[in-house]
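Note that this complex is displayed minus one protein chain, with the remaining chains in position.
First chain written, first letter: the chains are A, B and C, and each begins at residue 1.
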Amino acid sequence: MSYLPYAVSAWVCAVGLYGIVTSRNLIHLAVCLTVTQSSTYVLLLSVGYVQGGGPPIFKGVELGTTSVDPVVQALSLTDIVVSVTVLALVLALALDVHRQAGTVDPDEIAAMHG
Amino acid sequence: MSWIPPLLVAVPLLAAAVVVATDHVLPRRVEDLVAIAAAATTCALGIVLMLRSERGDVIHWFGGWSPRGGVAIGIDFVADPLAAALAALVGGLVLVALVYSWAYLEEAARLFDTLMLVCCGAMCGFALSGDLFNMFVWLELMGVAAYALTGFEVKDIGPLQGAVNFAIVNGIGGYFVVIGIALAYARTGALNLAQIGQALTQGGSGGLVIVAMTLVVCGFLCKAAVVPFHLWLADAYAVAPSPVCAVFAGVMTDIGLLGVARVYWTVFDGAFAADRAAVGDVLLSLGVATALLGGAMAFLQRHVKRMLAYSVICHVGIMLAGIGLLTSKGLAGAADVLLAHGLLAAGLFLTTGIVIALFRSVDELHLHGRARGRPLLAALWFGAALGLAGPPYVGLYLGHSLIDDAASATGRAWLPPLLWIAGALASASLLRAGARMFLGLGAHRDRLLAPEMKERPPARGTRLSVLAPVTALVVVLGLVVSVVPGLPQRTEAAAERFRDRAAYASFVLHGSPAAHGPQAAFALEPASLESILYGIGATMLALALAGWGLYRPELGGSRLLRPPARALKALHSGVIGDYVMWLTVGAALVGGIWAVTLR
Amino acid sequence: MTVLATLVPLQYGLFGLVALGAPAVVLSRDPLRMTVVNGLYGLVLVLLFVLLGAPDVALSMLVVTTVAYPVVLLVAIARSRSSKEEMDEA
Partner (left out) sequence: MSRRIRVAAFVPALVVLFALLLWGFAGMPDFGHYRGPYGFVLERIATPERHVTNVVNATTYDYRGFDTMGEEFILFAAVTGVVLLLRGSSGSRRRADDDVRSDSIRLGGAVAPALVILVGLWLVAFGFVTPGGGFQGGVAVAAGALMLFVAVGYRAWSTLGDERLLDPIEGLGAGGYAIVGLAALVSGVPFLTNLFGPGVVGTVRSGGSAALLNWAAAIEVAAANVILTTEFVEQYIAPMVRRRG
């Protein structure tokens, strides 16, 4: 069981990649990107987890109490910001693509551009 | 001098914020000046830092959080001569691009300046960072600014498609890097490159380390556009405005290679000390494949910027092959190729920009003879294109000759001819395009080349009094790289230090300054006869291939060439699903090979 | 720590939900439906992060899933459904 969280993360990553490759819609594809990225938060937080540990916040908790790793949490926070910005940028591009081409299907767009 | 490294990031980023904050107060030209001043400062600081770091690495611990008992608790910048030189090149090319776009992009608003400055700061940060996650942050920042710059011409479908493909492939590369970081962190509990490397030396290799290296390296190779992660590059560089391309082609692509070299020599080298060759051979093969495919694809293009994009891929392959030799000479050769190629590729993109501004076309066949009577432009174009082939003591020659030496020292005599031929192919395509555009030579039609693009490039500023001198400066600098006295010795000394993992680790974690040998002498190294012959041969080959390319349709033989050409073009389909498929195949292949060969 | 120990099965349950949620999002081919499923998937992640002792990350994920993602996605979907003529008008 102690391997399950890591396996879930690998699974989510693979599922997201599958979604990206088979996608017929840039908006769908952008969401698949965020799904792929969600595997990285799951992995990071699982890596830093300490069995029986509380959050690394020592307000009203005695110092030295077992707690989980704060570093991976800081990394995940940055990662989440990256995912929002990439989603916003890809969607903005998708909007422009739709304005110019009238479609958001990657195959059709490539065919149109030659 | 330890105050310089943070400024290389802080100055351009702060200037970007200032440009946005004062947008409605300051006139546009003043904002442009702020941006130009910031880029110039970055370039100057980079040069100072490079000279200083030749006497010993310069380290800066952010927030003053230096390591305690060998455990890094903060983030550090470590400036060695190679990284500092790259930062200086970044500043210089961004400066050139900003000055150029002053005259070129008439409606270039603050958005352009802002994004260029952000990109500049991010590239410097990536080059100098000594922390694995911090490298990822700069990689993403570089990317976010670059996607938007690629889509600058939002009125056309081409730029948008290029930006989408760029964003998605590099985004996935970024996720690979993060997963690799998580793996390394789980094993070592560290994010600092030196500390991870130190811990892995003791912990040995095994599946975790192999997979972590695969993911981090593949992630960086996406940025560096190495086969099969390269497909996005031509879509993006063909459509971004020329000054943007000059920066992208000149430094941003190659910076991914710096990432590969950095993580290999600071992190993974210790763990795989017994199987170095197995690591290097994969990089070497990828490099050779990239160089040859890039050269061949360049030859099949008629869209000049697309052709240049493939020539960039070709030279990235040459650099990766140099790095893959895993010796100081090989790395130094890659660094010198990077410098000369960065300047020449930037010069070629800037020259193309002028051609676009004057003739509103980027199509080799369409421009046939139309640029006749432009001797200066023609001289710049042919000079830079020939420099890429590397005739003796010109342009890329120095880097090539160092890689030749490294290859023969490691018993790989087959490597140099392949790399010279690849470079000659790229050079030949550019010479052919130049001969059609500027001299009006050759056939008017060639069905072997990629189909014509429908789009007409947008109107651009044509103030040649600004555009031409800037372009000429870059091209001339690129051509004389090979004859700078002492450059080969100094890059080699820098490369030697770059590869010294133990010295790096004890310097970063324990502050013990590494002892460095005496300053390399300023002397022109007597080049080996082989390299001179290769250089002459590559130049002749480039000229011959260019001539053949010009008159090929009349010479026949098309039936033989058409099927492979069609197959190559089909691979580069422009469909993002295909690109991600290839990316996955590449990562699986690299990881699979290492899983079998590294034990 | 006994309170935290009782949460372990819940953690594994949420990991299982994440494993099911990801394909559910990816296989929703209709973008609007996908936005909803993605929101639910985000909420599962929020709960998981809370149980992994990461309230800060959970809070970030919460504001992102409930505010940032839906706004940009819904606008993009709405615009991509309008016809070419309407786009030209705009």
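Criterion: a contact is a pair of C-beta atoms (placed from the backbone, for glycine too) under 8 Å apart; a residue touches a chain by one contact, two chains touch by 3 or more.
Being a predicted model, the structure only gives us computed values, none of them experimental.
In the complete assembly, the contact with the undisplayed chain comes from B:Val144, out of B:Ala83, B:Ala97 or B:Val144. Among the residues B:Glu153, B:Asp269, B:Asp446 or B:Glu492, only B:Glu153 touches the chain that is left out of the figure. Contact between chain A and the absent chain runs through residues 1-7, 9-11, 13-14, 17-18, 21-22, 43, 46-52, 55-59, 63-64, 67-75, 77-78, 81-82, 84-86, 88-89, 91-93, 95-96, 107. One chain is missing from the display, and on chain B it is touched by residues 2-3, 6-7, 10, 13-14, 16-24, 60-65, 68, 71-75, 105, 107-112, 114-115, 118, 121-122, 125, 133-134, 137-138, 140-141, 144-145, 147-148, 151-155, 179, 183, 185-187, 189-191, 206-212, 214-215, 570-571, 573, 575, 577-578, 580-581, 584-585, 587-589, 591-592, 595.
Residues 54-60, 62-64, 66-68, 71-72, 75-76, 78-79, 82, 86-87, 89-90 are the ones on chain C that touch the missing chain.
FYI, only the chains that are shown with their structure count from here on.
Centroids of chain A and chain C (each the mean of its C-alpha atoms) stand 10 Å apart.
Between chain A and chain B, the centres computed from C-alpha atoms are 28 Å apart.
Remark: chain B and chain C have CA centroids separated by 37 Å (rounded to whole angstrom). Multi-chain contact residues of chain A, defined as those touching 2 or more other chains: 39, 94.
Not a single residue position of chain B touches two or more of the other chains.
The residues of chain C lying in touch with chain A in their complex are 1, 4-5, 8, 12, 15-16, 18-19, 22-23, 25-27, 29, 31, 34-35, 38, 41, 45, 48-49, 52-57, 60-61, 64, 68-69, 72-73, 75-77, 79-80, 83-84, 87, 90. By the touch rule above, chain A contacts chain B in their complex via residues 13, 17, 20-23, 26, 29, 33, 36-37, 39-40, 43-44, 47, 71-72, 75, 78-79, 82, 85-86, 89-90, 93-94, 96-97, 100-101, 106-107, 109-110, 112-114. For chain B in complex with chain A, the residues that touch the partner chain are 133, 137, 140, 144, 147-148, 151, 154-158, 160-161, 163-164, 167-168, 171-172, 174-175, 178-179, 181-182, 185-186, 191, 451, 453-454, 573-577, 580-581, 584.
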